[in-house]
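A short worksheet on the structure shown next.
Complex shown without one protein chain; remaining protein chains in place.
After this line comes chain A, so read on.
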Amino acid sequence: MEFVKDAPIVRYRKVSKSFGDRPILKEINLDIAPGEKIAVIGPSGSGKTTLARLLMTLEEPTSGTIEVDGNQLWHKTVQGKLVRADEKHLHSIRGKIGMVFQHFNLFPHMSILRNVTEAPIHVLGLDKEEAVERAVSMLKKVGLADKLDQYPAQLSGGQKQRVAIARALVMRPKVMLFDEVTSALDPELVGEVLTVIREIAEEGEMAMLLITHEMEFARDVADRIIFTDGGRIVEQGTPEQIFYRPQSPRLITFLSRFRAG
């Protein structure tokens, strides 16, 4: 593949997902290279969020396989056959993936600092001092080092989302999923969140899958843009190709609607 230089960190192979008899994703093939920044665009209901949720193990694929860093995510090989993996197996792979949600999903009963230290202490097993050190430096990075003792309810939407980003980053995932992270924000708060994501993207090491409606942001940050519609990847390419030389009629229609609206 043209975009993939190293062995991919994530491989979707013929991944399909249906809810009941409603197909959401149809035989998706997708490789993500280490450190690659991919923006996923497409009309709502096109399956782009599901693409991320399958990788985060929030939904189970109906068929197909996903590999993370060379290991099957949803399956295990038993006597040469792929079988559905148990929670223990999922737990061992899931740590390589991180996710930021549209609705932040901060823990409302914990201070900002504890929101960020909780997983390092109880999942990675860091001692408290080290976890706090890591968390504070991450909160500094997102510009919220002065809010350590406050609670989520005291923050604005943009600040909450920045905490959520710090909380995911502190686990040092190899792939980070951003699921429409600015869609629930007031327009004036979108900028501060996108700025933080841009800065993280520039650091480079972590692969990112950005599901977004912010076209300008997608163009600036992504190495590759994927356009999904009707459960398939209809077109993909560099931001240049997608935005200035779109090929498929559906992408052309989608982009024109965006420019008009």
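Going forward, a residue touches a chain if its C-beta (ideal position, glycine included) is under 8 Å from a C-beta of that chain, and two chains touch if they have at least 3 such contacts; residues count from 1.
What we mean here is this: contacts and distances are computed from a predicted model.
> Just to verify: the chain that's not displayed, which of "Ectoine/hydroxyectoine ABC transporter permease subunit EhuD", "Urease accessory protein UreF", "Acetyl-CoA acetyltransferase" or "Secreted protein" does UniProt list as its protein name?
UniProt lists the chain that is not shown as "Ectoine/hydroxyectoine ABC transporter permease subunit EhuD".
> For the chain that's not shown, point to the residue among A:V10, A:I38, A:M171 or A:I197 touching it.
A:M171
> For the chain left out of this view, which of A:H75, A:R94 or A:K174 touches it?
Checking each option in A:H75, A:R94 or A:K174, the one touching the absent chain turns out to be A:R94.
> Give the residue, chosen from A:R13, A:K26, A:K76 or A:H103, that touches the chain omitted from the document.
A:H103
> Per the definition of touch given earlier, which of A:H122, A:R198 or A:R257 contacts the omitted chain?
A:H122
> If the missing chain were put back, which residues of chain A would it touch?
Chain A touches the chain not shown through residues 56-58, 87, 91, 94-95, 97-99, 101, 103-109, 118-119, 122-123, 167-168, 171.
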